[in-house]
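Can you keep this structure in mind? I'll have questions shortly.
Every protein chain of the complex appears in place save one, which is left out.
And then subunit A:
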Amino acid sequence: MTAPALEVQGLAYAYPDGHQALFGVDLRIERGERVALLGPNGAGKTTLVLHLNGIHTPGAGTVRVGGVQLAKDTVRDVRRRVGIVFQDPDDQLFLPTVREDVAFGPANLGLRGPALNAAVDRALAQVGMEGFADRPPHHLSLGQRRRVAVATVLSMEPDILVLDEPTSNLDPASRRELSTVLRGLDPTLLLVTHDLPYALELCPRSVLLDGGVVVADGPTRELLSDEALLAAHRLELPYGFDPSRVPAR
């Protein structure tokens, strides 16, 4: 049996100022799964995400990515395996051209020359931004920047793609373009969001995090149909949205 793509066990973490954000999180994601991580603001979603590639070091518990336990000597390997796309593309895209930004990750992994160019071209093609390689990121629309931000981690060929609030501030067309891109990707996907219809559209399974623990884990449609559960954790479906009437993808 192959190791799961991601295995988090008993993960607890307190910030240096003493604020405890995670109280023992358990999460197992198999290879190729698409999982939504739901939760209200302040639930600990981003703190959890920052543990997945060793930005934060667990106070207690373990994080395993593809069977490799996150530790000082494996952090480089784990960062290649876990690609995080942050919420604000302006935080992610910091170089003068799209090409350089998409090349930054694989170049840090040691790729050079034709291999590097091939990785960049492939990643840009995956998000439908081939024609924009030599443009400065700040001249692109928000939707385009977000797709380029996805390309900057795809070029590292991650095993798991983690997206933090990918739909925030996007117009409906950009939102749909992004979901088309995401549905076409191979890697295991962890989608951090409180955009519940988007979670239903992309992820068959959802995990609900609140107060630093996993409070529910199951099929997205079931989870979203449980009004009492959603209400208890400050999540609400958009007006008139009925998850049971959304056709399966």
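Observations
Just so we're on the same page, contacts are C-beta pairs under 8 Å (C-beta built on N, C-alpha and C of every residue); 3 or more make two chains touch, one makes a residue touch a chain; residues count from 1.
To be clear about the criterion, contacts and distances are computed from a predicted model.
Missing chain, UniProt protein name: "Cobalt ECF transporter T component CbiQ", from among "Peptide/nickel transport system permease protein", "Sarcosine oxidase subunit alpha/sarcosine oxidase subunit delta", "Cobalt ECF transporter T component CbiQ" or "Spore coat protein YsxE".
Among A:9, A:74, A:97 or A:225, the one in contact with the hidden chain is A:97. The hidden chain makes contact, of the residues A:55, A:68, A:115 or A:231, with A:55. Of the candidate positions A:45, A:79, A:175 or A:194, contact with the hidden chain is made by A:79. Here the missing chain is touched by one residue of A:22, A:48 or A:153, and it is A:153.
As for the chain not pictured, it touches subunit A at residues 50, 53, 55, 76, 79-80, 82-84, 86, 88, 90-92, 94-97, 100, 103-105, 107-109, 112, 116, 136-139, 152-153, 156.
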